[in-house]
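Every protein chain except one is present and positioned as in the full complex.
Chains: A, B and C, in written order; residue numbering restarts at 1 for each.
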């Protein structure tokens, strides 16, 4: 890999896609669907376009794989009945962000593959910069695609490599060697749950535990929501494998020197939830710090420091702390604005309709105000 | 009226019901349905159970009255198609709060009455303490009810009085004389828009204007959303009538001495939106003040002052200002928790699932914290 | 009543409206909602626009009245959950035909009234010719209407009369005296189920029984569907009252001489289901007879007699029997054409799209064919 060239590309690769992934494996055999559901719910801020869950059973000879995925928010796509019908002690889930591209149901994840070694489920957060090359390579050797998402390219590489390897985690590793760009992915094989994070570590991925169940997911807030404890972050470049004996096997052969690692800065300042910790750093604290640094760097006199809700508030608080300028609120957010909010035709006069964010005139009138908008 | 006795009753009367009302009359003849929709959207925090809009035309001999109402949020109940089919330059709308009682579609407002003088539309926010007596009086003289809501009692009294009066606003006034309790109501007659507020002024009601259109509504934030200017509050006990010539006729014969007036304090501390002004007082400023008073009254030493979002934040800010204790955030709210959030069966271990409000451990660890929860 | 004049009007009165009504009273206290549902399902051909069910309990001091009604077919409007929540041993149901007029949810039946004597539920099939006069009379004495349907006029008259009578059935009788036109109606009072049919007997109404339950309904096919036995038809002009002791009280004071009676001929040839019996006459047999009479009256030479499905088939069979010309099929009906069938824009060439009824060329090519289309 020519890092000189690809570093820039790499950095930009992480920005296009924001998704949330969640995998869970209950070694004692309990159903995981409802926990995956809660986990996705906590990750909803990472993707509102589509979502899905796949579960299966690691026990018995006849595994049944159940998948439910659709366009919509987590609580819209899943009903109590749907979740209760999804039986199995291993599962993966995904929430997807609405990018400009093809927003169709076929592109929703998890992606499920049936091949000679059984069934694989895969969820992916990130953006490959060599996806087109990899896709073409596969196509010219006869591979057929049914979606337009990068995840299918990754999955097909894993399935191919699996034919030449003894263990599915080795196939994941071999496939990862070919990927360039940002990826945090979770693979569910018939009896293993595998997590992999790109060598730069662009996108977050962490491990949690609750009783006899292990979890791999994008953010620690998803662990808290299901009352699981945080075990550790997946390392940049690491492939972790959770097997039925409860061991977490780690392969670090893709890791690069720590100085070369890179983070998607938008995770800290915008994407992630403030109560999450990424690679040991509190998102909330990092936003406070960012505000403090800004105040040191670029102090201006003002009467009030305010943030644009919600992600700007912590930075504003940091700026206020550092500068001594009072912190305040300047905006009211209408919490009922949803994806389905309709916009009937209006006369020109009404084009300025402000339904989402209103200014608190009382708070701002006659004041010099610093606004932090991430 | 025996105020000695009824004052207490009165105060409690206002608390049971929280609804939002919006009426609009465009003198130049433009359709108002989409503006009523936006207005209700801004009032959504006042009621999430059901909503509805009625529009009609003040011009021409053949008035058609269109009503659409159902259980659900404003953006769920109305589609672009529905709104575009609702033609008319006068209209009223309503959002209703889910009380413990009968939550059925028949109880949704506006209430529409057809009687000898034409059609009346009525929306109502409040709670009568003599509703049962009034209902019985009507029943014993042959009146038949189709719902169980107070608004029907008010509407039938208006319609009855209308037979003995020349003007519909006089019928409204006569009906109001019989009502005890909290009410802010808007009546849409074939050619007039009438607003009435109870003599104590428990519930807010204000007047706005945009070009040739007049608006009567619960909160000023609804005026801002449609870019209308605030004209004035409806007085406690006042009946205002907007006619086709654009005059606002005021009848204050029900007004009582200002010292006797009473406000529903929950409007300021909980119900209303912080960017609204009620009777000239900023809701946001009143919350700041409440926090300041609390700090003066009940100062305790602490490291941080936090509010329970969203309504507690302003009070916490006030407490922080007054006390000098730093203001901070301690909670992350999952903005995707909706009415339809399902709760699948969980193992006991998971009963503590925290989907709505998560604590920002980073912000609170090891600190003495004052929490303001309205 | 001036019969000379009104007879003509009367005859036309019956044609405008086609609805289905079903009432049930289980004296042993069992829930009736699911039987009412099945009954309405059997009457679906009488109205596809809207439907509704109201049930209540005749026992105990605290009666709860549950109503569910909406636009749509019976199986669309009701879910298993809805039906299971509707508790009560007395109930009425209605299916409504889509007439040209106001097709809105507010006009769906049953109509529920709350008045001093309790709650009344009413369902109605027919068309009054003096509805406007009756409505005006009520309006000028202060009555307020919430719908535009005749049923509300009838219900309000019943409620008014109830204040001056000891028994609800007498109020129904007094109200019926004022009605001119076609009506078959069922009234559900707190402890009685009452059926009334206009003196001419335009619209069908019959009585059935299953175990300890009594049924009043439009057609006998609804009795068969719930495995109830036919007891007898309600007489023209009769008011029947089913009380908790299981007696069927009959009041025939509105009956006129049998020669003056009239039937809505469309019931026999078009509206009713062929397996129903109306006033002792099989609808199927009457259609066969009609075809036979036609063959006697208007014989023409032909190779084949066919009916336009479904209601034309029996008449064609009768014509074939009488004439000796073979009976056959000439049309294939697409059973999936529903109310929701969409019609996207087409080029002119496709304007002839035949989605509903296709001709069986094989059956008709080169043949002289008699088509019976009711």
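Convention: a residue touches a chain if its C-beta (ideal position, glycine included) is under 8 Å from a C-beta of that chain, and two chains touch if they have at least 3 such contacts.
Everything numeric in this text was worked out from a predicted model, so none of it was measured.
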item	value
For the chain not depicted, the shown chains it touches	A, C
Given A:84, A:139 or A:211, the one touching the chain that is not displayed	A:139
Residues belonging to subunit A that touch the chain removed from view	67, 104, 106, 111-116, 136, 139-140, 142-146, 148, 155-156, 159-160, 163
Residues belonging to subunit C that touch the chain removed from view	30, 33-35, 37-38, 41-42, 44-45, 48, 73-76, 78-80, 83-84, 210-211, 221, 224-227, 273-275, 277, 282, 284-285, 310, 313-314, 317, 321, 326-329, 332-336, 338, 340-347, 349-350, 352-355, 358-363
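Here is the rule we go by: only the chains that are shown with their structure count from here on.
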item	value
For subunit B paired with subunit C, centre-to-centre distance based on mean C-alpha positions, whole Å	43
Centre distance in Å when subunit A and subunit C are each reduced to the mean of their C-alpha atoms	58
Approximate Å spacing (C-alpha centroids) for the pair subunit A, subunit B	40
Where subunit A touches two or more other chains, by residue	none
